[in-house]
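Complex shown without one protein chain; remaining protein chains in place.
Going in written order, the chains are labelled A and B, and every chain counts its residues from 1.
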Amino acid sequence: MHIHQTVIFRHKPVIIGSYSIVGPKEGKGNFGPYFNYVMKDDCFGENTYEKAEKKMIQSAIVGAIENAKIKPNDINLMLAGDLLNQIISSSYAARYFNFAYLGLFGACSTIAESLAVGASLVDGGEFDTVVCSTASHFSTAERQFRFPLELGNQRPPTSQWTVTGAGACVIANEGNGPRITMATFGKVIDWGIKDVNNMGAAMAPAAMETMIAHFKDTDTTPDDYDLIVTGDLGKLGSEILIDLMEDNGYKLGINYKDCGQMFYTRNQNTLCGGSGCGCSASVLNSFLIKKLREGEYKKILFMPTGALMSTTATQQGETIPGVCHAIVLESDVNSDQIKENKKRRNKKV
Amino acid sequence: MDNELKKRNEAYNKYVKAKIPKTKAWPSLFNSFIVGGIICCLGQGINDLILYWFPNMAQQTAWAYTLIVLIFLASFLTGIGVYDKIGKFAGGGSIVPITGFSNSITSSALEFKHEGIIYGICVKMFTIAGPVIVTGVVASIAVGIIYLFI
Partner (left out) sequence: MYYLWVFLIGGFICMLGQVLIIYTNITSARILVTFVIIGVLLQAFNIFDPISSVARAGINVPIIGFGASLAKGAMSAVKAKGLLGAFTGGLEATAGGIAAAVVFAFIFSLIFKSKTKN
């Protein structure tokens, strides 16, 4: 069933397994303890960074399938995407699996796009079990979008750091785990930002548009969610989003957070914070899903944003279009179980 | 309608520009001044040494050797991964000297080595420094031709 841009799922597909892999720098960041695997070096045993990124997606999918306690043969479809041209990391990783494959591109919003599409397919009964994955790698993104690694230049204060990380999750029509209850598909929004070092500002209007559409379609307000989390708007972008939402009559309080802004610690020198597909994907598949499973968060609005630009378009003087997809995740843990969990944890301590 | 959008975009760009955190310019200007000065002094030192060892050398030739030594040093520092750290600290201080030119060539060559010697190293070597040579050569030819007629 859908209202305008929002799909409300009847059967509420379940995220039955999740897995995250990050690079060494990310392992030292704020979410460090939550990740399933922290790589020792960001080549991941391969000789190029592109191959490492491909291997990260591969390992994340294998990890998520194991985490879901199912067999690889149970998976019907793989939905994946990344930042590289022709989404090679995802497609090349898909060679190793015996699943049907759909490649998606939504830049840094890809994880939400794949979850929304996956949940729709599962909810409609078309597929039983779907795996979604995305990854990004600092060194591959840097080389494709910016400069050689060894070039001695300074990063502008508005720039963000591409997260080396991958996340994967398995969606099924039944099982235990957080449920996907709604999804809002976003429009492509461009408010005329040209500066490729200021992605937050380019994507904030898209986040605003999707957020307002979501609240209107579902008749909710920001207070109905324990957590509203954007993907990689970064420090500047999330401040802009708060302003834009206020102009539209919505007040985002302390329950609004941004993965990119929270990702790195202050002395990791990442200026406006983390970005990239891996940023939201790795946070979702570690921290957020864990907290949903424990019942600490009951209802999350997860809405990563993506800047749909390419170097060619930028050099031709094009502005940067942004897109944002939102999904609502609800914990399947009820309040009695939360109390029990807390008791058990207290006993352990 | 188009006009309205244009107005909205202009207003938004203006708003974003005001929102960007202002960083203090002085520390980075100071860093670039110091590092740039040091690199130039290093060049002068090398030049003086060359002239000390080969007193009969023409000044122009000595400069050529000096630049080659500086280019070598910068290229080596790029290879071992030090020059980008200097650059992060110094900004313009390590871009403007000839060492920055060398760094931009070596870093591009290094970055694309996995695409092979021909299509990687040789083709991509000039991705950043290419425009420098092109504009320099075009401008010098223009100057030469103008000079011919005056």
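The rule is simple: contacts are C-beta pairs under 8 Å (C-beta built on N, C-alpha and C of every residue); 3 or more make two chains touch, one makes a residue touch a chain.
Predicted model only: the values in this text are computed from it and were never measured.
Chemist: Just one of A:N36, A:N153, A:T230 or A:S331 touches the chain that is missing; which is it?
Modeler: In the complete complex, the chain left out is touched by residue A:N153.
Chemist: To test your reading of the contact rule: which positions on chain A touch the chain that is missing from view?
Modeler: Residues 25, 42, 49, 138-139, 142, 147-151, 153-154, 156, 195, 197 of chain A touch the chain absent from view.
Chemist: Tell me, which residues in chain B touch the chain that this view leaves out?
Modeler: 25, 28-29, 31-44, 47, 63-68, 70-72, 75-76, 78-81, 84, 90-102, 104-111, 113, 117, 121-122, 125, 128-129, 131-133, 135-137, 139-141, 143-148
Assume only the chains that are shown with their structure count from here on.
Chemist: Can you compute the centre-to-centre distance for chain A and chain B, using the mean CA position of each chain? Integer Å is fine.
Modeler: Spacing between the chain centres: roughly 37 Å.
Chemist: Report the residues of chain B in contact with chain A in the complex, numbered from low to high.
Modeler: Listed in rising order, the residues of chain B that touch chain A are 6, 8-10, 12-13, 15-16, 19-21, 23, 28, 78-79, 81, 83-88, 90-91, 94-95, 100, 103-104, 106-108, 110-112, 114, 127-128.
Chemist: Under the touch definition given earlier, write down the residues of chain A that touch chain B in their complex.
Modeler: Contacts found on chain A: 47-48, 143, 147-155, 157-158, 191-193, 198, 201, 205, 236, 239-240, 243, 319.
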